[in-house]
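First the structure, then my questions, so here it is.
Here the complex is missing a single protein chain, while all its other protein chains stay put.
Moving on to chain A:
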Amino acid sequence: MSDKQTGLQGPRPEERPHPDGRRNAQGIRIDPKAESEHEPRRTVLSAIVEDEPGVLSRVAGLAARRQFNIESLTVGPTTVEGHSRITMVVEEPDPGIDQIEKQLAKLKPVISIGELDDDAIRAELVLLKVRGEDPDKVHAITEMYGGTTLDAGTDTITVQLTGDERKIDDAVDAFRRFGIIEIARTGQTALAHGAKKTVPGEEPGTSGEPTKPTTNTQ
């Protein structure tokens, strides 16, 4: 613009010392020679929420605006009147999973939230409508995967399947050769294995004492 002296005094950028260290995209210090980031992993989160209008859109909206990768989401009532359970399957690096838990914990309707262990009981339900030209084979596959035939007409057969993700995926692949006309999947829901609490907050008779465990980052 002009030849006029502008700006401030001091050593130029190239004259200054600069440290060798680096951080990765998640803000974690790394050895520059071993550039690394946490790999995404799939896991299940479960939250107890107050059953009030808009809670599902608050949870889903938060995930959307913070760009969390949510694969499926289910919600339903619990044993405590007025409390619902939301189960989410997410795929994020560890820091992202930590963020999802902590960001959701901040929402007023969220009573408690936690990540399920690998041994959690997981299941989803699928309704699947296939072409009915080969009913005997369709029924055989249905029986093989422990499904139930809900409707059988001359043109279509509708079956119901339940199970974990792998079983459902295998079953869907098997039915594909008959020609799947329509499919509706609920997405996974889950509970902790055995006597373990899935998350605190669902205990008949204690609905007046919500808990929200502190998430200690380490």
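The definition used in the following text is that contacts are C-beta pairs under 8 Å (C-beta built on N, C-alpha and C of every residue); 3 or more make two chains touch, one makes a residue touch a chain; residues count from 1.
Please note the rule applied: contacts and distances are computed from a predicted model.
Choosing from "Zn-ribbon domain-containing OB-fold protein", "2-oxoacid:acceptor oxidoreductase subunit alpha", "Cytochrome c oxidase subunit I" or "Acetolactate synthase", the protein name stored in UniProt for the chain missing from the display reads "Acetolactate synthase".
Residues of chain A that touch the chain left out of the display are 1-2, 4-13, 16-29, 50, 53-54, 57-58, 61-62, 65, 95, 98-99, 102-103, 105-111, 210, 212, 214-218.
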